[in-house]
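A single protein chain has been omitted from the complex, and every remaining protein chain is retained in its original position.
Chain IDs A and B follow the sequence of writing; residue 1 opens each chain.
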Amino acid sequence: MSEFQIEIKGASYSYPVREGYNVKAVRNLSLSIRKGEFVALTGMNGSGKSTLAKLLNGLFQPNEGEILIDGISTADEDNTFEIRKKVGMVFQNPDNQTVATIIEDDIAFGPENIGVEREEIIKRVDEALEAVGMSEYRTRTASKLSGGQKQRIAIAGVLAMKPDILILDESTAMLDPNGRKEIMDVACRLNRSGITVVNITHNMDEAALADRIVVLRKGRVAIDGTPKEVFASGLIEACGLTLPPITELARELEKEGFEFDGVVINAEELAEGLCRLLK
Amino acid sequence: MSAIEISNLNFVYSKKTPNEKQALKNINLSVEEGAFLGLVGATGSGKSTLIQHLNGLIKPQDKKRMSVVVNGMSATDRKNLKKLRFEVGMVFQYPEYQLFEDTVAKDVAFGPKNMKLDKEEIDRRVRRALEVVGLDYDKFASRSPFDLSGGEKRRVAIAGVIAMQPKILVLDEPVAGLDPIGRREILALVKKLQKEVSPTVIIVSHNMDDMAQLADRIVALKDGEIIADGTPKQVFCNRNLIKEAGLDLPTATSLADMLIARGVELPRDIVTMEELAKELGASLRKKRSQAVADDNDETKIGEDADGGFYAESYDEDVEVEGVEVNGVEVNGVEDPDGEDEDV
Partner (left out) sequence: MFKDVAFGQYYPVNSPVHRLDARVKLLLTIMFVVSIFFIQTYFGFMLTAAVLLITILLARLPILSVLKSVRGILLIVAITAIINLFFIKEGDVLVQSGAIVITKTGVHTTIKMVLRLVLLISGASLLSLTTTPVQLADGLESLMAPLKLVKVPVRDIAMIMSIALRFIPTLFEETNKIIAAQKARGAGFDTGGLLSRVKAMLPVLIPLFVNSFRRADELAFAMDARCYNATDKRTKMKKAKLGFGDLIATLFIAGYFVVILLERYYFPTVDINIDGAIFGGLL
């Protein structure tokens, strides 16, 4: 088996929008992700990031190229559900992904679909709720929850399928800052427990939390590296994105005569650096 | 003159049921014409309920004790209702989900039509509104709003409100869900709208960096009550209050706090990045010139560099990690490269 858990080999995907018009959402894209990585996948609207996410669990099939999850091709129809079990996906709108009114029923939906035994489902629902810190909400209705809580329920619904990979497809885009924090906390915790996380976002603060950032531009990988490397590349703006506020500030400070070792990506680091220069 | 005058406003949802909730508590607020007011507060703090009182979408529950007066018109008076709606333009969250006509021009004309303006005036306003929001009339007027990109749809929706030429513009989270460039453009647009169309602007946002930079006054709500009201500096100075309200501090303010905690001398009322950079730059120069004085050295240091944020622009065809960043256009999606914009 390959050293990579996710292997995208020259994948392309296009879809028609209007008569005679095709959008090439993903173009001859290659990318490999190791088990346990925390990757932020970013890019401006229309850069192909959400399409790429849907390619990863076989919701879309590439027109060209191949995508392997643990060595299994997503194009292999016999393994479609095997892949969807491995690659759990949480979407953007918290209201559009719960199927059941009662929270525990919704979380059980996935395991029920794949025919897990009753006792095991109950155990999984317990664990999934525990993992997202929503145990006490088990028998309540989802419609009364905050956006962040709804998304945590959506994550629990995916966890109940015991995935190896969690894809957050702009799952924080519609949330308020507190909701974002909740979701990022859960994602980081899950990553520490061994799950590979791919967080699709255009929030740069959030991207900076990942081990690795992949920036897409027009369906291709434009920048790929650690947050520091990516923000130091000088290409962020060219990709239609902005630097995180802290990095932006550090850059402004450089104009004022400050010097830092490399690119600064978090407040703690910046404060340290500034103190060293000012004391 | 006050554009908005609210006194003793209370609002209770689901009165006399188990779900009863007081959404607004004793709100007294007066907004001067020409203000750029940021309304902040955690989800459920009453912001939407408050703004919907401004154009009579929600009516005060007690006409005798409470009053909402907008440009001299009482919002409790049914006669004023229509006029009020046109006086206060309201852009709701994700406004693109309310587009309904088959062409952009017709959709933007919906408001002016309801105002019963004559055809020429409607046409004039539609053209002007599209132009202000940065959409070319000839290119967009006859297109279906449902075929546009997310950012364009939002502009059309905003144009639909602007076309009524409201004196007061209220925007609820106008940048929600947009990518960084989209955010920057819409915020710049809001500033422009204040200058060109609606002199008074109220913006609801969770982003304190944006608020610190844009607003000249901030009103913070918590559980339906106004807990802070003042300039960004005044409001963010009260750290505990902001935390209690479940809000963030602006990035610059929280960084300044970290530095102050580490013994760096800084004023406590820094709210924008520019200010912080200037302050820190000054202390650095001071420290260095001291060091220079101490060393009796004459070397000149601390060159001043100026320029707004986001001023950097990058060359198109740079190679990183062996992958080319090229400028091929994808089906009409505009290329943002090389654009320099200030927020």
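As a convention for this text, a contact is a pair of C-beta atoms (placed from the backbone, for glycine too) under 8 Å apart; a residue touches a chain by one contact, two chains touch by 3 or more.
Here the structure is a predicted model, which is why all the values come from computation and not from measurement.
Looking beyond the chains shown, say which of B:S2, B:Q22, B:Q52 or B:S254 touches the absent one.
Within the whole complex, the residue contacting the unshown chain is B:Q52.
With the missing chain put back, one of B:I4, B:L99, B:I227 or B:L249 would touch it. Which one?
Touching the chain that is not displayed is residue B:L99.
Considering the complete complex, identify which of A:A108, A:M134 or A:L209 is in touch with the unshown chain.
Touching the chain that is not displayed is residue A:A108.
List the residues of subunit A that touch the chain left out of this view.
These residues of subunit A touch the chain that is not shown: 54, 57, 59, 81, 84-85, 88-89, 91-93, 95-102, 104-105, 108-118, 121-122, 125, 139-141, 143, 154, 157-158, 161.
Which residue numbers on subunit B touch the omitted chain?
Residues touching the hidden chain, for subunit B, are 17-18, 52, 55, 57, 82, 85-86, 88-90, 92, 95, 97-100, 110-111, 114-115, 146, 160-161, 164.
Heads up, the rule we're going with is that only the chains that are shown with their structure count from here on.
Calculate how many whole Å lie between the centre of subunit A and the centre of subunit B, each centre taken as the average of the chain's C-alpha atoms.
Between these chains, centre-to-centre, one finds 28 Å.
Mind pulling up the subunit B residues that touch subunit A in the complex?
42-44, 147, 149-151, 176-182, 184, 206-207, 209, 246, 248, 251-252, 254-255, 258-259, 262-264, 273-274, 276-278, 280-281, 283-285, 287-288, 301-307, 309-310, 312-316, 318, 320-321, 323-326, 328, 330-331, 333, 336-337
Write out the stretch or stretches of subunit A touching subunit B in their complex.
Going by the criterion above, the answer is residues 17-18, 21-24, 44-46, 146-147, 173-174, 176-179, 202, 204, 217-225, 233-235, 237-242, 245-246, 248-249, 252-253, 255-258, 267-268, 270-271, 274-275, 277-279.
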